[in-house]
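All protein chains but one are shown in place.
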């Protein structure tokens, strides 16, 4: 913490800030300047809240200089976190492909999609059973029936299943069927849900909020890890900006920075990140080239008839081509494939 | 719904779109053009999802022309919704002032603040007992003890109490003490919580999400109203933009448009909307001048020592001055004071 | 400038940073900490660029602690800048109303509008002769003919004229007719134009860029003032956000902060700030209540036939009502009217 005093701060005001720092148990370090005085705070173990100082008389600004996250940072845990699942793993350098329908709609749709994506190299099956929707009048998912269909597809294909959990009420039920619990963008700061999945100990994929900074996202992951669950995957899925040509703006530029800051695996979702089917394959290639641990894409046997997010779903043919292209980029960047 | 065909769409593709519209039970209305054909859809009772059409061959774009919200709109209910509470009311043209501390911290802090704001014209007491915080290491509120202190302040001052409910687990507990349940910005699309407060039937104040469009916000309110609870207050509290000088960007420009679109009362929170104490009074005046049903401001006996959001809290003196100024602007715009 | 070293920085790296600071002629002030060292830089007269330090080995972050603007700041010039014009003044506490058509379209339109706004209390006439337009196919203004019509309106009404200058080529021509030169949002960082109007010495109104921070805006004003022209007015006209219900998001929350930081007059443009005629009057009231030096609104005898920005133009009746309401709010906040 650095406290910058106003150029008109009095000697008494500066002394009062020093006293306040000492009262809190820390050490003030005065830096005299030509125009103004600054006071560095040392002796604190975790990040301090600027609000502790910036209302004191004579203070111009209190600037935080430490990072607020701890357990999710590489400073605390330098080696990659790897999520082990039956027969596969996420993180640690290999590339994982998660694929499947946005919503589970029927047995046929789910099983044919699962077999198709498995055949072409996906290792995790995605599918929504509980769907949080902007409108109360939209299709909300098949609920438990959807979970049963996902479990059925897992039996047939051997792929672990990732599905969204939208509230604590249905957490136990969803956890009974799912291998990875997905927390959606709108729930990224649903702290009660974060704590609940933290206590549960199952792998969690935490999507970035629509307008969440990387710092807030890492703090949300910190909520889960602080409850003892280190099996957290971060998923970038596009942020909200002024641009409307794509549904969201896929923020790939943070991927290399995340790899420096955190040990958690990073997955990218180009389906929600663009919202436009023809952009999904190029952006999946781009994500792999940027160096992610995994990608997640939506596939549907007949996108024009999908009950949710049809415009961004890949057809079976498009998915097959995507996997061929991803395979070439994966080799170009020298990344092993998740087995 | 208007379906704009590509300039290269074939006669067969146009026919297929017409068939699809008829399959759904609606009527296609072809609009021939110099460059391209467009097809208007009629016969639908509620808004259609563009996704139903924009993956069909030859379709360039499907444009929604109806609004997706119904029960919250003035088209459906033209007269203002008024929330009646013991001794006061919100909505219907009068000005309500809600004030109190960000967090309930102690009995003395709560009671002195409650008496002070009451004395100077506030009619609703705000105070946080369950605090959703970005960091798991920050102060999370006094929980039930905080609720008891708010109830104590209500007894002493006669003011109804508004306090945040952050999850369904604590809803019953919070509802036992609160007169108005506040849904925070980060929970605006926590649909399970929206449905739960919809069923409960208590007055709810729904804060706008950090990056939520007005449309999404109204759809979130629609979730509550669709469960039978019409006692919903909308609270604008600033949106997230690129500007960092203020904590958020207070979006007053939507206030006059909200009054045309919806019958629900609109409240503005300049404390979170600016995050800077010296900006709160001018922006409260501005909100009243823009024509709101109420304002909500944070007040603390000693902001420099507040456990949360100190930089934006008003001192007792600042609140007193604010109320004098608000009073003059209220009269200037000819709005009655909430009794 | 505060340089925060990485927790793994070596003694040699810290010494190298100290040497670099001394090489630049400044003084390093080391602040030892539990986890990391920070080094304060003192002895510099103006703000330093963090880029000078943040690529040095072992540096985690260089944080600027001084503000980069000088001449526009109240620290340097504490008293309000007042722009004197023939018969009126802008700044210094009184309220100025600028009004007129978006574009000058014809003699009749210009003169009737000028007389109408004058009669109801405007003191400055606005009108566009050179129009920067997003599309090359849109109406680009009447050019010099438009300037002549504005001059004619000035003769008839006695009102000084503000009009936009869009490039250095036409600056001399526009300056021959205009009393105040307006720099549009898209030209806020057209540094050549800023320098040119700085040298010219005529009053300038600088609109905030669509996505410009307050800091960038003040730096743009600094370009003008640094050339010797202190007659600069700042005009907030809405910023670009994700919200599409209004054309822009009018950022009134910065107004009280601008008044603390800078001595330059602050004007608000609710016409561009909302883009919706029915929102202009409420937001003009709000701007006055927030404490601006002036407002600028667009008025047209027949908005449905306007050649530009019709949706946001006020009719003559709407303007008359606006002025009555503004007058009441102006009195409520105790601000004198510009004569």
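Chains: A, B and C, in written order; residue numbering restarts at 1 for each.
The rule is short, and it goes like this: a contact is a pair of C-beta atoms (placed from the backbone, for glycine too) under 8 Å apart; a residue touches a chain by one contact, two chains touch by 3 or more.
Worth saying up front: this structure is predicted, and the values here are computed from it rather than measured.
A.B. asks: Looking at the full complex, which residue from B:13, B:29 or B:88 touches the chain that isn't shown here?
C.D. replies: The missing chain is touched by B:29.
A.B. asks: Among A:184, A:273, A:294 or A:310, choose the residue that contacts the chain missing from this document, as touch is defined above.
C.D. replies: A:273
A.B. asks: Of A:89, A:151 or A:290, which sits in contact with the chain we cannot see?
C.D. replies: Selected residue, touching the omitted chain: A:290.
A.B. asks: So which of B:20, B:240 or B:330 would be touching the chain we can't see?
C.D. replies: Touches the omitted chain: B:240.
A.B. asks: From the list C:115, C:152 or C:240, which touches the chain that is not on show?
C.D. replies: C:240
A.B. asks: For chain B, which residues lie in contact with the unshown chain of the complex?
C.D. replies: These residues touch the chain not displayed: 2, 4, 7, 29, 31-36, 38, 40, 42-45, 61, 63, 65-66, 75, 211, 240-242, 244.
A.B. asks: Which residues does chain C use to touch the chain missing from this display?
C.D. replies: Chain C touches the chain not shown through residues 46, 49-52, 54-56, 68, 132-138, 166-169, 186-187, 189-193, 210-211, 216, 219, 222-223, 226, 240, 277, 303-304, 306, 308-311, 313.
A.B. asks: What residue numbers in chain A mark contact with the hidden partner chain?
C.D. replies: Where chain A meets the chain not shown: residues 211, 213-215, 238-239, 241-246, 248-257, 260, 270, 273-274, 276, 278-279, 281-283, 285-291, 325, 328-329, 331-333.
By our rule, only the chains that are shown with their structure count from here on.
A.B. asks: Using mean Cα positions, find the chain sitting nearest the overall protein centre.
C.D. replies: Per-chain C-alpha centroids compared to the overall one single out B.
A.B. asks: Can you work out the whole-Å distance between the CA centroids of chain A and chain C?
C.D. replies: Comparing mean C-alpha positions, chain C is 38 Å from chain A.
A.B. asks: Touching at least two other chains at once: which residues of chain B meet that condition?
C.D. replies: Residue numbers touching two or more other chains: 211.
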